Each structure stands twice: as structure tokens, then as C-alpha cells.
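Omission of a single protein chain aside, the complex is shown with its protein chains in their original locations.
Right, chain A next:
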């Protein structure tokens, strides 16, 4: 039979396209799954509704005797019916065995003719659900762009790639339209397979984009590179150079989470990064419609934890009220009742309640002390003092973090990078001279030589926000006109100090401090340190509570620049 005619097209890869099961990347995709998930996957594939996408090999004619001979030497003889095959896999679920057994049965037995792209996608997604921390997600916010009022305006050369801040429109997302538009953005020499899925328990829609470097959308795309090298021992298929990228659309939130791309075979880092850039570029175009254009803007949030991402950028109320502010955002049903204005009971905010309790406890404690005189002797004032301090630290932690950032809340952010731009804290008695200024300049120039990815984005954040904070500049410019009388008018100590700081800003030594916090749950760790008394919770800057909702940022005056916490 002649091979089917294949023409380069711009269509997407169909889900039923089969990949050779001997392909190492297919084997890899399957063998990294656990046995239970493999079996549940196989049962999913055997579902009657999935038969158009992933049919297993079955005997054509159950009564035919010749067939028996055909498969006599076969290790995994094909089943007669779907039901029978389902039973086989169901029975494997109940008994113990190795994972290898299942993989072999799938690849060499029931799907020996190849796994469809749909199956590969499902297996890949299953792995993602089993190991939620394997992908690093970056969050982007969808902004609407200004629409030119008239055709002539465009010709006048004015740039309309400005974010329409006045827009009262919340971007809406329609999966199939989006996909059709995204497909139009993909270049013709690249083929992609798309698969939408809704993970259980997460309010988001997951899109898996699987990219192949092939102009064909038929078998040629996934089989060995055509004719000429067929006899060669080393067969490279374009499947090996495939890359996968995930895009998550949280429900009711104008944000998009894009994962770093994974690749099946060896590809360079630059290549994967460019793919991601390509997708990030294509998504706003796919979301846009005539007279309704969108753009994506990074919100400096990167994490491996989708739960954490959703709590910071999801549809809930806690987006711009995390940390200690979460008391206002509480979503629990009990909160709703106590918060109603019809509730005549006195509110018991967590802190006041605790202090009352603490007093009670202390009274009870003293009472018990008097009862057990032996204990009283062992407790010297130092221990009591220690106890008190411990309680205080706990309270402070509660005040700063609210109910968030618990070590077991499953919303761990594993890395936080900050660039501190504040001048070195100096006391008024220290006199600086011009040399310090020189140092500062050098220090600022320093990092440009060796930028890595994080540094670059941090610096970018620092530069970005310059214009978001014009008042800061105004301050800088105005300070010459600020007479000493003005300064005397300031009343509060903190403000006076800030003014002085600003005066000194030009000459202050700004060491180039970059802070990188790593761990399974960075902010929970800080909370624990506060609770243990290693960090003074009252003097701790706000960004250490995670309430700014970013994992990268530049710090000026002790705050993350750009007022990130407001989520606007």
C-alpha cells in the first residue's frame, strides 16, 4: 500500500495520530507513571467514549480459528472485546505486580500499533497530577489594550499598544475560539497538538500544547524521518525534539499561568525559552478579537505550586489581601455568620480573643502554680519571661500572617528573590563624603556584567517600576526646594526620618543586596522563625509576609516597588 499523500499544512495535529510505541519518549512518558495511575489511565482509554481516539487492538473475528494461530506466540494476545480487556486491567488493579508489566502490556500488547497523541497527552497530564511540583509556572495578567478611535488615528503613527487602564471589561476566555485563534498564530513548519483538561480540585482549565517540528500533520510528523535515512541505524524522529508547554486558565480570573516547556529529547535551553516566549506572544493574540485587543504582562510571580498561584491570583477574595489582611478575606462559612451586621454578639477578632485567653491562661497558670508548690520553685522569672516572649511572638506572627502561610497549607512558594535598593542604614552622626558616592555608582554598575535570568528580571522590575512611581521622582526633584522650615513641620518621627533619608538619597551608599530565599514553603518558614523568636515580627518588613503576592521584586524604602500588593 502506498503511503498516504502528505502535504505541509497549517492544521493542527489530530488527537488520533499514533506514535510508534517503541519510541523512547513514549516509553519514558509511560514508565514514569506509577502502576495505579497507569492502570486507571488504561481503563480510561478503554472507555467506550474514547474509542475513536485510542482504540486498542482487538481480534477482528472472535470465532475465527486462524486468528488463534496468528497470536499463538504472542505474549499479550489481543482481547476479543473491550469488556474483556477492561476486566484484564481491572483485575490487574486488584492484584499486586510491577509497573513494568503494565507498561509492557500497553506498549507491546494492546496498543502495539501505537499510542495516539491523545493517550500521550493523558499520560503526561496524569504525571503532572501525580507530581504537582514538577513544573514551574509563571503568572501573567491579561490587560486590555487601547482601541484606536478611528482608522486615521492609526495612520497618524500613534502607538496604541498602551494598556487601557480605563477599561471596565473583564477578559473572557472561550476555549474553542481561543484554540482556533492560537492555531492561526502557529507557524506552518511547526505542528502542535492541543489537549484541554480540567484537573480535579483545582478551579482552572489546563491546556497542554505539544509542539513538533514537522510540516506535516499526518503520520509523517511522528514517524521516522522520511525515506532517505530509513536504513540508517540511528533513526531520529521529530517526536524526540518535541516540546510540551502547559497553559492554565484559572476560573474567573484575568490571569494566565504558563509553564516552562518540557522537552522529550535533548534540546538547548535557549530553544525552550524561545518557545515559551512564542507561546506567551501568541496567547494574547489568540484572546484578542477585532476591536478588543489584549496583552499579557508578567506579574513577577513564579512558583511550582499551582495551589499557591491560585490563592494569589485566583478568583477568590484573597488576591490582594494576603498575609495579615486575610482576616478581611476569610471565605469560611463561619466567618460569614460572625461578620453579618445582624449578629449582635461582640466580635472576637483573633487577636483580642487570644489576649483574653492568654490572660485567662495566665491566671489559671498561677493558680496551678500555687497548687503545686514544687513546680513553683522550679520556675524562676527567667523561664516565665521566656514563656511570655514566646506567646508574644506567636501573637505577632498571627497578626502579621493571619491564617495564611502555615507549613501544612500546601501553598508553598519555593523561591523568593528580592533586590534591595535601600541605602545602607546609617545614623545621622555618620558623615559621608564623596567617596561613598563613587562606591555606590560602582556597586550599581557591578551586576550588569554578570546577569543571570533572575537578576535580569529583578533589574527589569526595578527599572519598570521607576515610572510607576512618579511621585518618588517628584520627591527627588523637589527636595532642592524643600526648605528646612518644611522639614521642621513634620511631626511623626518616622516621616522625619524618611525625609532625611530622601535628602541623603543622592549620597547614600547602596550596597547591591540580593536576597534569595529557598525552601519548600518560604513564607511559612519565615512565620516559623517569627514564632520561634528569631525574627522580630514587629519590625519585619511587609514583603516578608508574602502579602505582596510576588516572588521577585525590587525593594525601595522597605517595600516592594510598584504597590504589588494591591493586585491592580
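The definition used in the following text is that a residue touches a chain if its C-beta (ideal position, glycine included) is under 8 Å from a C-beta of that chain, and two chains touch if they have at least 3 such contacts; residues count from 1.
Quick note on the criterion: contacts and distances are computed from a predicted model.
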"Cenp-O kinetochore centromere component", "2-oxoisovalerate dehydrogenase subunit alpha", "Glucosidase 2 subunit beta" or "ER membrane protein complex subunit 4" - which is the UniProt name of the missing chain: "Cenp-O kinetochore centromere component"
Residue among A:170, A:184 or A:513 touching the omitted chain: A:170
Which residue of A:27, A:145 or A:320 touches the chain not shown here: A:320
Among A:47, A:84, A:251 or A:281, residue touching the chain not depicted: A:251
Residues in chain A touching the chain absent from view: 165-170, 172, 251-255, 314-321, 324-325, 328-331, 335-336, 339-347, 399-400, 467-468, 470-471, 474-475, 478, 492, 494-495, 498-499, 538-542, 547, 557-559, 563, 565-568
